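Down below is the structure, laid out as structure tokens.
Here the complex is missing one protein chain, while the rest keep their positions.
== subunit A ==
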Amino acid sequence: CGRGSAPRSMPEIRVTPLGAGQDVGRSCILVSIAGKNVMLDCGMHMGFSDDRRFPDFSYITRNGRLTDFLDCVIISHFHLDHCGALPYFSEMVGYDGPIYMTHPTQAICPILLEDYRKIAVDKKGEANFFTSQMIKDCMKKVVAVHLHQTVQVDDELEIKAYYAGHVLGAAMFQIKVGSESVVYTGDYNMTPDRHLGAAWIDKCRPNLLITESTYATTIRDSKRCRERDFLKKVHEAVERGGKVLIPVFALGRAQELCILLETFWERMNLKAPIYFSTGLTEKANHYYKLFITWTNQKIRKTFVQRNMFEFKHIKAFDRAFADNPGPMVVFATPGMLHAGQSLQIFRKWAGNEKNMVIMPGYCVQGTVGHKILSGQRKLEMEGRQVLEVKMQVEYMSFSAHADAKGIMQLVGQAEPESVLLVHGEAKKMEFLKQKIEQEL
């Protein structure tokens, strides 16, 4: 999707999506620039469990080995749709070159990969999947990068990371060979949220900007409104003595929502207990504490007096608490209600109409989360048991992507010659394409 004005010179830049082009999931883009080949992200698709789960590497391997063809691989952040195929790619297909990512991504990514592997192999019984050892071997090929550090991949190819917001450690990358350059945004967020800052890039004038476009058509209602809505719902449920279940993934939104509730409880002087399920979430909060330089300005400034990730009102959850009388709020993993603690609690609480479940993110088809969101109220559980859902079911999107306005802002910051939209739906992209051509 070109940007109208004629380019200065005619650099040879080729972009081949191996995964997400005009859809969301399994992000994987091959960029060839002045004779160098760089692979951007290596994600998996949560909706498939066959070949379509991973990107199509045969596009490269039919002509030779990955290591010979690729100069480097760059991972923008730890979400599985951006890094989930990495061990498969490096250990099973075979790649020995460098893989670049930021420090927080390098720290957190293997944990999520292991989680993903456990669910696929142990729960769903899939064979021919990558092993724990492969995850470890794959991570040995990772080179961590600092923000704004210019990494010299070889004599000609250099890459540079910029802050992207979105999740802890998310980065945008500039890829440069001589005077030709491409910027890949990964997923990003142009408005600071409760725990992260806004994406920023300098006026680097790339030949091509490859940007995500998940929310290409929406100018989203302000974050404040959604937050107020969320708090109101939780508050109402607690006031009427109900129990609130919030299924979350361990890292990311969980922390944002915890901060939100923590400050609300403080301000309103509420007494109902808030819990988060133990294990990963507690560990996750620890990552946020140690990588606090990656969070937003306010949290960084005040962390000595008060570390925002040390919660006063939020306590560790014990299985026995679920049967306690009276209102409570529980954050539990996993986020799609497909297994584990969140599902257990859900089964206990589903029958009472005073209770509420809030789904703060997207759910894949086949999961309990997806079923109740699509209106199903009678669920068949294992052992032919039927669970009747009487509790209130709410959906609330808290995922942090740039909306149309944000994308335009970033284009304005970087001043690219051309813009390429990926990681979105075809129709919405068409709309944004016109908008970009009009305004720039």
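Everything below uses one rule, namely that contacts are C-beta pairs under 8 Å (C-beta built on N, C-alpha and C of every residue); 3 or more make two chains touch, one makes a residue touch a chain; residues count from 1.
Throughout what follows, contacts and distances are computed from a predicted model.
Colleague: Which listed name, "N-acetylglucosamine-6-phosphate deacetylase", "Integrator complex subunit 9", "dolichyl-diphosphooligosaccharide--protein glycotransferase" or "Proteasome subunit beta", is the one UniProt assigns to the chain that has been left out?
Modeller: Hidden chain, UniProt protein name: "Integrator complex subunit 9".
Colleague: Just to verify: which one of A:M92, A:A144, A:A339 or A:L379 makes contact with the chain not shown?
Modeller: Here the residue in touch with the unshown chain is A:A144.
Colleague: Among A:K232, A:K283 or A:K298, which residue is in touch with the absent chain?
Modeller: Only one of A:K232, A:K283 or A:K298 touches the chain omitted from view, namely A:K283.
Colleague: Of A:I292, A:A339, A:M396 or A:V411, which residue touches the hidden chain?
Modeller: A:I292
Colleague: Out of A:F48, A:F303 or A:Y395, which touches the unshown chain?
Modeller: From the options A:F48, A:F303 or A:Y395, the contact with the absent chain belongs to A:F303.
Colleague: List every residue of subunit A that touches the chain not included in the displayed model.
Modeller: Residues 9-10, 103, 106-107, 144, 146-151, 160, 179, 283, 286-287, 289-293, 303-304 of subunit A touch the chain that is not shown.
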